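A single protein chain has been omitted; all remaining protein chains appear in their positions.
Chain nomenclature is as follows: A and B, assigned in order of appearance, with residue numbering initiated at 1 for each chain independently.
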Amino acid sequence: MAVETYPIELETRGTNEVIDLTPRVKEILRRAGISSGIACIILPGSTGVVTTIEYEPGVVQDLVKAMERVVPRNIHYHHDAAWGDGNGFSHVRSALFGASFSFPFLEGKPVLGTWQQIVFIECDNRPRKRRLILQLVG
Amino acid sequence: MAVETYPIELETRGTNEVIDLTPRVKEILRRAGISSGIACIILPGSTGVVTTIEYEPGVVQDLVKAMERVVPRNIHYHHDAAWGDGNGFSHVRSALFGASFSFPFLEGKPVLGTWQQIVFIECDNRPRKRRLILQLVG
Partner (left out) sequence: MAVETYPIELETRGTNEVIDLTPRVKEILRRAGISSGIACIILPGSTGVVTTIEYEPGVVQDLVKAMERVVPRNIHYHHDAAWGDGNGFSHVRSALFGASFSFPFLEGKPVLGTWQQIVFIECDNRPRKRRLILQLVG
């Protein structure tokens, strides 16, 4: 049995930036001591989302518009009233759509579709330095 | 290789109660025989959600309002027409937002942000006794 832990560091520009993590995930898996198992990638934080999408400009724009529609930025948030951060919507988006994503890996590669990428969606309302953690067991 | 299984028992008050599981999760990890790996927490049931959020009264209220907006309680549900339980919305919320959550743990601690808590959201329309399962592999 083995467990390995890898940080993935990002500098984001703020709300709705969608960053493709797949090249870094693939590079980590290529060099990892474990070849097959389950991987879990998490944002240790409460204003971002990890998921998969076809990383193509059109879909990325569609996803961002959907998040704006489902969890709008410019309605009243109690969090903002109490703390003045202006990022109530960011917290709600993260809670609804998920701050972690798990996937199988096999022979040093993630089990993903050809046009499926693992992405981080910055939901916060300002640029952030992010340090995601990719944990492998297998 | 090791696998460990822990129940987390709750008594909920009904729709939209959001319960912070983090203290219990931390206590389990502190005493566990496995120090690093991946944890998966699930509601064995179809009317609840497990996710992460900053457990602060404002955000919790915002999350609850978002769920009411996205999956309203008072529209027609076929489930209610057939079974009369009145909890069609509870089932849909659980399916869309997820009955399980996975996260890495490291040296006996969950990999989470400082203001990020693991929560159970009761979606059912009545008080429930819940027995979530936290599984560790590592």
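Note that contacts are C-beta pairs under 8 Å (C-beta built on N, C-alpha and C of every residue); 3 or more make two chains touch, one makes a residue touch a chain.
What you see is a predicted model, and the numbers here were worked out from it, not measured in a lab.
Q: Even though one chain is hidden, which residues of chain B still touch it in the full complex?
A: 1, 3, 5, 38, 40, 42-46, 70-71, 77-83, 88, 91-92, 94-96, 98-100, 102, 133, 135, 137
Q: Tell me where the left-out chain touches chain A, residue by residue.
A: Chain A touches the missing chain through residues 1-2, 36-38, 51-54, 56-59, 61-63, 66-67, 70, 97-98, 101-104, 106, 111-113, 115-116, 119, 137-138.
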